[in-house]
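Removed from the display is one protein chain of the complex; every other protein chain stays in position.
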Amino acid sequence: MLEDKSNVKAWFYLAPALFLLTIFIFYPIFNALFLVFLRDYNYLQGTWEGFTLFENFLYVFRNQNFTQALTNTMIITFVSVPISVIIALLISVWLNSVLKLRGFFQTIFFLPYVTNAIAIGMAFAFLFNQNYGLINTMLGWVGLNPVNWVGLGATWGNAMFSLLVYVVWASLAFKIMVFLSGLQNIDKQYYDAARVDSTKRYRIFRRITIPLLSPMIFYITITSFIGAFKAYTQVIGMFGVRLGPPGNDKSLITIVALVYDALDRSGVPGALSEAAATAIVLFLITLVFTLINMQVSKNRVHYSGGGK
Amino acid sequence: MVLDTVMYGDEKQNRRKARIRFSLVLTMLILFGIFVVIPFYWMILTAFKTEAQVLTSPPILWLNPVNWQFSNFATAMDTAPFLRYMANTVLVSSISTVGTVITTVFAAFAFARLNFNGRDFLFMILISTMMIPGEIFVITNFLTVVELGWIQNQTYMNAILAMTLPFMTSIFYIFFLRQSFRQIPDELYYAAKVDGTTDLKYLFKIMVPIALPTIITITILNAMGTWNAYIWPRLVTQQQEFRLVSNGLRDAFSNIAGRILYNEQMAAALLVTFPLLVVFLLLKKYIIRGVSRSGIKG
Partner (left out) sequence: MEIRLENLTKVFTNKKTTNTLAVDQLDVTIPSGKLIGLLGPSGCGKSTTLYMISGLLKPTEGSIYFGDDDVTTVPPEERGIGLVFQNYALYPHMTVLQNIMFPLENLKVPKEEAMERAQKIADLVGIGELMSRKPAQLSGGQQQRVAIARALVKEPRVLLLDEPLSNLDARLRLQTREEIRRIQRETGITTIFVTHDQEEAMSISDEIILMDFGVKQQMGAPQNVYDEPANLFAAKFLGTPPINLFDGKISAKKIKLGQSVLGETKESPKDIVIGIRPEGFIVQKEGPIQADVEFVETIGRDTTLIMIDPTDETKRFRAIVDSDHKIEAGQSIALNIKPHKMYIFNQQTGERL
């Protein structure tokens, strides 16, 4: 009957998922926490030289690329997320205000979501090509000299700029879709009421749209930050496994790249522990920023009404 | 909007203002629309150019279809077995999607509908692992796959297993589907119980059909995820011909010494992108609705 517990039955239904989760999620979490405290772990032989508390983390910080990876990851995150959130917000508000052509534009703006990151990364790399790329051609139209964005010996700054354009481009689609559906969920009565009070459009946007959309903006911002901290495939897409323009290898390395770098050396004693330590550092950075984000947003997010 | 008909002040002036505003908004949408479309256009354009056309500066911005060089695709396919990669990707994506949907439907049903000891606690644990970056799992999962003997002297079967099994369930999808299941009124379950319907039958005859939009969304998201997968397949495939599209594409054009043949590269990129675009245009309604909903947290 209704209140009866169906313990056996429930575990039967849960079994397939739990079986996989245990092997591929739960066990790996504990194993990572174990690996990170092993000294010179050699997985081929299954041996290690005792335990250590910080050594593996020190490997991470002493890695010659760590500072570069941290800097790049931070720049990608703190530049691309705010810019893409703002652009996506504007586009979705504009989209919401036009009736004609909305479906057409919706399709256009959603295209980047359904593409292959590597393929588009390559297209971007060629867009930014010094001699044959469209970007420099367009710069030429307004009388600017061609820039070596991603070619041989391109500076870190130029390459980073190109990468950021790609990252913003790629992250717009999802945000626009979510914001647009949020806007469409806002009760029209609020707008009618505001117009009866002859509120200016800008104020309607500031005082009604943004607050009612704020839970969604908050959610998207947090998940975007978490996603951006894990930037890696975009770099691969644009620059290949050398992670930077030719002649400036690894200049666009990210923290996740460090994890896979260490994993690629998995045969070397201690490399797996270093990979685990790097992933844990990434997790801690993500966690800290998520908590800060939540604290900052606490007083600015309105949870009643609006986009549920 | 109801109040659109109510106008204050000078009606003509208001109408002109509205028209100006509309034009401005449209201009902005077109500008950003161009920004979004340019990479696609550039990819397609380049894919049909001859090498000489690619290496023209300033670049040719429009190519008459009569002059399209289709042979780029053939050359691209000579560079690497892209059709094979696509077949691999479709296979991996189908297997992992079917597996994911099955495990997710069962688990979501247990969380949404059944009453068992430790349900809320278990659910909380699942949710809290969603915060942890995948890289932490990847390390051990790689070891597990090695341990299972799927890497050494890899057969095709082993490669497929290694690429699918770890992704045959997803906490996010369980969470997502549970939300859909919970919106189905309890009374439907009671009514079915009174009529002697078993839980399994209720799940497949009532809940699954009602939550079908969500299940379709999960299918689409999962399939697209596989199409984009790069890191894991690269780690666990030992032979060229077992790889998926992303790896194949990247590898084919990474190791060439000297000049990059951009037209071939873009032809290959277009080859990989095209099926996705077709699927998108066919299932646009479902994808847009599903993705927007998945972003609204339940």
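Note that the chains are named A and B in the order they appear, and that numbering of residues resets to 1 at the start of each chain.
Here is the rule we go by: a contact is a pair of C-beta atoms (placed from the backbone, for glycine too) under 8 Å apart; a residue touches a chain by one contact, two chains touch by 3 or more.
Remember, predicted model here, so these are calculated numbers, not experimental data.
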item: Which residue of B:Ala18, B:Leu61, B:Leu148 or B:Ala191 touches the chain not shown here; value: B:Ala191
item: Touch residues of chain B, complete complex, unshown partner; value: 185, 187-188, 190-197, 201, 205-206, 209-210, 212
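Just so we're on the same page, only the chains that are shown with their structure count from here on.
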item: Between chain A and chain B, centroid-to-centroid distance (C-alpha), Å; value: 15
item: In the complex, chain A residues that touch chain B; value: 2-7, 9-11, 13-18, 20-21, 23-29, 31-32, 35, 43, 87, 90-91, 94-95, 97-98, 101, 105-120, 122-124, 126-127, 129, 131-134, 137, 140, 169, 172-174, 177-178, 180-182, 188, 191-192, 195-196, 198, 201, 216, 219-220, 223, 226, 229-230, 232-233, 236-237, 240-242, 256, 259-260, 263, 266, 272, 275-276, 278-280, 282-283, 286-287, 290, 307-308
item: Complex contacts: residues of chain B adjacent to chain A; value: 1-3, 8, 21-22, 25-26, 28-29, 32-33, 35-40, 42-43, 46, 54-59, 61, 102-104, 106-107, 109-110, 114-117, 119, 122, 126, 129, 131-144, 146, 165-166, 168-169, 171, 174, 190, 199, 224, 227-228, 230-231, 235, 245-246, 249-250, 253-254, 262, 265-266, 268-270, 272-273, 276-277, 279-281, 284, 287-289, 291-293, 295-297
